[in-house]
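To start, the structure itself, in C-alpha cells.
Every protein chain except one is present and positioned as in the full complex.
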Amino acid sequence: MQELKTGTKELMQFYDCDEMREYFRKKDKSLRNKLTTVSEAVKNLINDGEYIAVGGFGGVRIPTAILHEIVRQRKKNLGLSGHTATHDFQILVAGECINRCDIAYIIGLEARGLSPNARRAVESGKIKIVEWTNAALAWRYKAAAMGVPFLPARNMMGTDVFKYSAAKEIECPFTGKKLVAYPALHPDVGIIHVHRADIYGNCQIDGIQIADQEMARASKKVIITTEQIVPTEQIRNDPTRTIIPYYLVDAVIEVPFGSYPGNMPYLYYSDEEHLKEWLEVEKDPQKFKEFLDKNIYGVKDFYEYIEVNGGLKKLHKLMQIEKLIIQGR
Amino acid sequence: MQELKTGTKELMQFYDCDEMREYFRKKDKSLRNKLTTVSEAVKNLINDGEYIAVGGFGGVRIPTAILHEIVRQRKKNLGLSGHTATHDFQILVAGECINRCDIAYIIGLEARGLSPNARRAVESGKIKIVEWTNAALAWRYKAAAMGVPFLPARNMMGTDVFKYSAAKEIECPFTGKKLVAYPALHPDVGIIHVHRADIYGNCQIDGIQIADQEMARASKKVIITTEQIVPTEQIRNDPTRTIIPYYLVDAVIEVPFGSYPGNMPYLYYSDEEHLKEWLEVEKDPQKFKEFLDKNIYGVKDFYEYIEVNGGLKKLHKLMQIEKLIIQGR
Amino acid sequence: MSAYNSMELMICVASRFLENGATVVVGTGAPCAAAMLAQKMHAPNLMAFFEAGAFAPILPTMPISVGDSRTFYKALMASGMLETMEACQKGMVDYCFLGGAQIDMYGNLNSSMIGTDYDHPKVRFPGSGGANDLASLTWRTMVITPQDSRRFVEKVDFITSPGYLTGKGARERAGLPRGSGPYKVITNLGVLGFDEETCRMRIESVHPGYSIDDIKKNTGFELLLAKKITETAKPTEEELRVLREEVDPYRYIIGRA
Partner (left out) sequence: MSAYNSMELMICVASRFLENGATVVVGTGAPCAAAMLAQKMHAPNLMAFFEAGAFAPILPTMPISVGDSRTFYKALMASGMLETMEACQKGMVDYCFLGGAQIDMYGNLNSSMIGTDYDHPKVRFPGSGGANDLASLTWRTMVITPQDSRRFVEKVDFITSPGYLTGKGARERAGLPRGSGPYKVITNLGVLGFDEETCRMRIESVHPGYSIDDIKKNTGFELLLAKKITETAKPTEEELRVLREEVDPYRYIIGRA
C-alpha cells in the first residue's frame, strides 16, 4: 500500500452530490422566456459572497457586460474559479469584487503580460488562493456535471501545485495505481457568452467551447449573454449543435459584441490596443481609477462602453482583423 | 467505514492505462489516406479472439456492412461490448462469431421482440456474459477515453447487476459516500458508421451520437464506415462539428446506406419488414440457415445484400418514411 | 363515455401523474404514449429525455427504438447517452418508466433472467439496458405493467433495477442517491403506490370494474392498503380522443391490449 497524500488547503467550494440533487430537483425546468437585462440578471442572480465561474478563456468569448455590471453594482466577497482567468480576472479585481479564488492561471494576460493591479491584490493576500491547474478545474466541473463527487486523474502529483491544493491522492481499485482525486466544483453562478441562444436559453457556440459545456452543467445558476437571440425553430432544426440546453439556464441577455474587448471567434478579434491600455494604466493607481470611471463606473451600459472605446468604427476594424481582411492579432 | 462490495465476475477486457499510453504513443497519427474496402478492413484489423465494440444503438446508425463481413469471413471467439446490442448482436450471433459479451442489453430488438437464435446462444452458455448497464458501459468507454483506469458513479449498487458484474464499490475520499467504480473499457476494435468522413477519418455525425464519441476515443483500433466521403475542406470549414478526429481512425470505407436495415437519422428509416423477417426465420434453424446464405454468405458485398432486399425501390421507401413523407416506423 | 381497452386506460392513468414542468425519461411504447398524452392534455411543459441522447423532441410518430431518429425530431438537443444519464445522476430528472418480467413488493424489477443459477438461466431476457441506471438515478420510477401473480412475485429471481431493495433506507445504505425510488405501479387493475414507512407496495386506486380482491388475487405477495383507496377515474372523452387521434393514430401501442 502506498502512502497517499492530501493537499494542504481547504476546499473553498463544495456541495454534497445529494444536496445538489435536491437543488437541481427543485430548479424550475419549464420552458419559459428568460430574457432579461444585464443589470437585472446581476442584481437577481449574483449575491455577495457567492462563488462564480466565467466562461470562455480569459480574453476569448468572455461575458464582459456581466463582469462590468458586477463591478458597477459593487458586488463583494465573491469567490472565483480561476480557470485561465485573464481579462475577466483583471476586471473583477479592479472592482475589488473577489476575496478568494481557486487558481489555475490568474494575474497574467497570456502573451500580453501581467496585470500590475491583479498582482498587487494577490501578493498582498487580499485574495485567498488555492492551487489547481486548467485541467484540474475543468475536471472538477466535469465531476459536478456528471453528478459524482470526484473524478480521478493523473496530473498534479509530486508537485507543489498538489501540495497547495485541496485535492487528494487515492489508490485505483483496479490497478493499485496512485491517482489524484478532484472534488466536484459547483459554482453558485456560471456566466457564459455564446454565439446564439433562444429566449429559453438553448445555446450554440461556434468553435472551441473551452470548458463551458462542463461548467454550465456544473453551475447552480447560469447567466447567458449572447451575440444574438434566434428563434427556437433554428435550435430545433439543428439540435446536434445545442451545447447548453435551456433547463440549466436562469437568464438570457442579448449583448451584441458582448465579448469585447475579448475575441469572439468567427465574429471579431480582441481589441489589443484597449487591453494594452488596461495593463498600462494599472501601473498608476490614480490613472487607473480615472480609467475605471471612464470605462465602467461612469458608463450606463455596454453600448456606452464600446462607444467610449471607438464605437462602430473600432468594431468594424476588429471584425476585419478576425476575418483576416486586415492585419492584426 | 462501510463494507465495500465487489462484483463476482471476472473483467474480460482491461488494459492498464500505462500500457495503453504506450500503445497510443506508437499508433501512427499521421494524416494519411485510410480509404479501404470492407473486406480488407475486416481482414486486416479484426483478429479472431479480439474484443469489439459496435457504434450506434443496435438498430440505429450501425455499421452493417462490417458486421456482415465479420460473419462472412467467419471470425471466431470475438468478445463484444453489448451496449444496447440488438440487430448488431443478432448478426454476430448468427455467424457464431462471439464467445463472450459484456452485456447491458442483448437478445432483444427493443419493441420488435426477442431474437430466438440469440436467446438460444446465450441460454446455452455458448456466450459467456458479464452484467453491466448502458450507462455503465458508456462510462467505461469514457474512463478509457479520458485515460484513467476507472470512473465513479452512483448506479448499479444494491442489485444483482452489480453482483454479476466486475465492478467494485469504493468510498468517496471527499464525502465518505459509497460509489461504484467502473473499470476503463478499451475495445480492441471500435466499428462506427457515420454520416460524413474525409479520407483521413475525420468524422461528423448528425443527431445523437449515443456513446460513439467515447467509444472511438477508447478503442485501440477504429473502423469507420460512412454514408459519404467529403473533402477535408468541408471538415475544416466547420471544425466544431468534428466528433471523431482522424488520428483515432485506422480505416475509412464509404458505404452508402451502410446502416441498412437500421435507421440512419435524417436519411432513411429502419427496414422493419426485413427485421421482422429475421426474427421470424430464426425460429426454424433450417430456414435461418437458408436466410443467412441468401443475405450474408451468398452475397458478395453490401450492394448485393440491399439488392436482395428490394434495392433502390426499398431504399427510396425508407427515405420517404424517414422524412415523414409516407407512414411507417 | 366511450369504451376503452386496458392499454388505453393505463396510458391515460399514467399520463395524469406527469405534471407540467416535470422531466421524464421515456422509453418506447406505453410510456412514450403517456408522456405525449400528458403534453397534449395538461403538461405542455413536460420535458422528455430519451436514454440514447435526445432531449425535448416534437415527436412526429411513435419511435420504435429509444435511439431512433423520431426521438430527436425537432429536438432541443441531440446529444449522447451520457448526457441523459448524467442529467439523471445530477438529480435533474423527475420520472422514468420501466417494465420487467417480475416485480416484488419493494418495486424491485427483473428484466434479466428467470431461474436461480445465473450461469444456467431457465429463460434469459435482454438485461438492464438503461433500466438500472434510470431506476437508480431518477427521482421516481413509474411502472406500467399487466398484473398477474407470476409477474408480481414474493421474490424476483434477479434484481435488475432497484426498487426499495429490502425496505426503508436500503437504497441509501446500498449507496444509491438519497430520496429516490419507485413511485407508482400502474396495471390493468389499479394503481399501486408505496407505503412511506415500510416502502412496501400498497393499493391506492382500483380501476372501474375491478375490486381490491381482484388486485390481491393477481399479486404473489401481500399488498398493503392505502388509507384511502379510490376508484380510478375513467379516461375522459378528451383523453381518448387525443390518445387515439393524435398520440397513436396507427394504434401501434393501444392496439396491443
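The letters A, B and C name the chains in turn, as written, and every chain counts its residues from 1.
In this section, contacts are C-beta pairs under 8 Å (C-beta built on N, C-alpha and C of every residue); 3 or more make two chains touch, one makes a residue touch a chain.
Quick caveat: nothing in here was measured; it's all calculated off a predicted structure.
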Among the chains presented, those that the missing one touches: A, B
Contact partner of the left-out chain, one of A:Tyr105, A:Phe150, A:Tyr200 or A:Tyr246: A:Tyr105
Of B:Pro239, B:Gly298 or B:Gly311, the residue in touch with the unshown chain: B:Pro239
Options A:Val161, A:Val281 or A:Leu315, residue touching the unrepresented chain: A:Val161
Where the missing chain touches subunit A, by residue: 56-60, 82, 84, 86, 103-108, 110-112, 114, 119, 122-123, 125, 131-136, 138-139, 142, 153-161, 164, 169, 177-180, 207-214, 263-266, 269-270, 272, 322, 324, 327, 329
Residue numbers in subunit B that touch the chain omitted from display: 17-18, 20-25, 27-32, 145-148, 202, 217, 232, 235-237, 239-240, 242, 245-247
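The rule is simple: only the chains that are shown with their structure count from here on.
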Highest-count interface - the chain pair sharing the most C-beta contacts: B-C
Chain located farthest away, centre of subunit B as origin (C-alpha): A
Most central chain, Cα average position: B
Centroid spacing, where centroids are CA-atom means, of subunit B and subunit C in whole angstrom: 28
Touching two or more other chains - residue numbers and ranges from subunit B: 153-154, 177, 179, 207
Residues within subunit C bordering two or more other chains: 54, 72, 78-79, 82, 89, 137, 177
